[in-house]
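Only one structure is covered here, and it is reproduced in the block below.
On to subunit A.
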Amino acid sequence: MSEHYNFAYLDEQTKRMIRRAILKGVAVPGYQVPFASREMPMPYGWGTGGVQVTAACLTPEDQLKVIDQGADDTTNAVSIRKFFQKTAGVAVTERTTEASVIQTRHRIPETPLTEGQILVYQVPIPEPLRFLEPRETETRRMHALEEYGLMHVKLYEDIARNGAIATAYAYPVKVEGRYVMDPSPIPKFDNPKLSNSPALQLFGAGREQRIYAIPPYTQVISLDFEDHPFEASKAPHPCDLCGDEGSYLDEVITDDQGGRMFVCSDTDHCESRREAGHTGRLSPQEDAA
Partner candidate 1 sequence: MTETPLLKVEGITKTYAGRIGCKDVSFDLWPGEVMGIVGESGSGKSTLLSCLAGHLAPDTGRVVFDTRAEGPRDVLAMSEPERRMLARTDWAFVHQNPRDGLRMGVSAGGNVGERLMAVGARHYGNIRAEAIDWLGRVEIAADRVDDRPRQFSGGMQQRLQIARNLVTGPRLVFMDEPTGGLDVSVQARLLDLLRGLVREMGLSAVIVTHDLAVVRLLADRLMVMKGGDVVEQGLTDQVLDDPQHAYTQLLVSSVLQV
Partner candidate 2 sequence: MITVRNVAKEFTLHNQGGAVLPVMAGASLQVGPGECVGLIGASGAGKSTLMRMIWGNYRVDGGSIMVGETEVAGAEPRAVIALRRSTLGYVSQFLRVVPRVPTLEVVAEPLLSLGVPKDEALSRAGAMLARLNIPERLWSLSPTTFSGGEQQRVNIARGFIHTWPAMLLDEPTASLDAGNRAVVLDLIREAKARGAAILGIFHDEDARAQVCDRVVDVTGFGVAQ
């Protein structure tokens, strides 16, 4: 840990300000709390909102896990993990079960979260109504008055154009029967995990300067139509490495002859299964000994 930085980079006043926003977010689940987002030593789009939330939550005893699209080893995940190693000196892990704070971009881990864990989401655009109603004053009023018909207009347009609700990520949800919320660009496959989770879920949008939260054991419902119910879809394959039928998959093109493989997007989940002896279609064949 570098001694030139305050613990977790941000000064204590700033962390207090962010904690107040987080507490307000927890008190009003799904409500977007404005906060004074700071300049961070990384560009917008790299998770500046999530990093500030994580910085405000971290204690020296925490074990931090950072994932990007489910993977611990991508550039974004690696650089954020290094950032906190350097500025906070906290222990890091790739194991979902060991982590006390998990910062994520675009996924919820496959391994069910437990009480005491904090999941921090990086959010690009926190306002679910934004694409239909460009005026911030108007979207705030719509939230305040629970005027959410417009959200269904978006889903209606989806079905009218594609025959089914084609929104596959950032699928809008209603939190505890009140606020409509953008769950960040997680695949809709992950939406059911938002609901009734034992972990605390925090959302940070740096550029848009918003923080919101889903406290543990909060009901989160994906919006839908009676005749077009919500479906948590995924590619209809098992993982080619660990054989899991139920995990969310990435499609990897392996050559230019149409060769492809499907692998778990959650690298920790896949590795844990392989260590436990599970195999998939493309697992290295071992000689029968």
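Here is the rule we go by: contacts are C-beta pairs under 8 Å (C-beta built on N, C-alpha and C of every residue); 3 or more make two chains touch, one makes a residue touch a chain; residues count from 1.
With respect to how the candidates were assembled, all candidates are chains of the complex that A comes from, given by their letters.
Fair warning: this is a prediction, and the values are worked out from it, not measured in the lab.
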| item | value |
| --- | --- |
| Candidate from this complex that touches subunit A, chosen among 1 or 2 | 1 |
| Residues of subunit A touching candidate 1 in the complex | 132, 141, 145-147, 149-150, 152-153, 156-157, 159-161, 224-228 |
